[in-house]
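Missing here is one protein chain; the remaining ones are kept as they sit in the complex.
And then subunit A:
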Amino acid sequence: MAETPVPPVMPAAPPLWRRIWLPVLVFALLAIVPLIWGERFILGLVTRAMIMAIAALSLDLILGYGALVSFGHAAFLGIGAYAVAILFSHDIVDASIAFPVAILAGALFALVTGAISLKTRGVYFIMITLAFGQMALFTATSLSAYGGDDGLRMFHRSEVFGSRLLANDTTFYFVVLGTLLGCFLLLKAIVASRFGRVLRGAKENERRMRAVGFDPFLYRLAAYVLAGAICALAGALFANLGMFVAPAYMTWQRSGEFIAMVVLGGMGTLIGPIIGGIGVTLVEEWLAQITQHWKVIFGPMVILVAIFARGGIVKLLSRGDR
């Protein structure tokens, strides 16, 4: 909303359980899933949920810590996925090339679009990120050489230095889990660093940050690029999960879902978006098992969360201790 000149109050450090024990619990649970349920369906589902969690996590860096409501985040997912699949169709099948290219493509798109978007604020920022998301979507639909509307199929998962390691679902599961953990730890370190403090400071009070000598634009842009790169990495994994990419990966509805995941889980915490991303994916799947019209249930759930659960699941869990 409008900038109000409030003094920049740095939030008190979150309680110990949220900082340490909740993440440990979440990752421990994720680690034992394949040991308990070995079925392909469950493995694939939770793998997808973790990939969505990586995307939500990356969105939270700019949404939760920068107060930038990006409505085009799905574009990065699609760009990462397409980078892998397009390289694959040109027989470049090794992850050691495809994944860095995907990450760079996401970062580059974020650099260009972020430099323009971050000139605006508030609702204009929402709209311009949406516009860039739509541009990416339409680019994908017009790539007739790469399947156009129908999407692009990969015949197998990316190779790792020539070996088909990722073909095994359990191995792939743990690779995704490791990536999620890596992104979580990376972002944790970044948020705690001076860079992260400037980012949060600019969210609280931009003018004061400027007065102290930091240019918020550059910090936001850097965060935007980082978020784009990480989301593109999620996209690269997503392409590998289904061995398929399609323009549908980049619709604005999916960007809306990412926002829902972050807010539901608890934005401005890093474990929140992970819980939100996994939670939303699993709830959607569960509802879809009950009825094909699961969105009539899911929609009101989202509305209720927006109206009542301010701060998301994580804050709800920690009510009273702050």
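By our rule, contacts are C-beta pairs under 8 Å (C-beta built on N, C-alpha and C of every residue); 3 or more make two chains touch, one makes a residue touch a chain; residues count from 1.
In this section, contacts and distances are computed from a predicted model.
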| item | value |
| --- | --- |
| Omitted chain, identified by the protein name its UniProt record gives, among "RNA polymerase sigma-70 factor (ECF subfamily)", "Cytochrome c oxidase subunit 2", "CO/xanthine dehydrogenase Mo-binding subunit" or "Amino acid/amide ABC transporter membrane protein 1 (HAAT family)" | "Amino acid/amide ABC transporter membrane protein 1 (HAAT family)" |
| Touch with the omitted chain, as defined above, among A:S96, A:T120, A:N168 or A:S193 | A:T120 |
| Listed residues A:I128, A:A202, A:C231 or A:V245, member touching the removed chain | A:I128 |
| Of A:A83, A:I259, A:I278 or A:I313, the one touching the omitted chain in the full complex | A:I259 |
| Interface with the undisplayed chain - residues on subunit A | 1, 63, 69, 71, 116, 119-120, 122-124, 126-128, 130-132, 134-135, 138-139, 141-142, 144-145, 252-253, 256, 259-260, 263, 293-296, 298-303, 305-307, 310 |
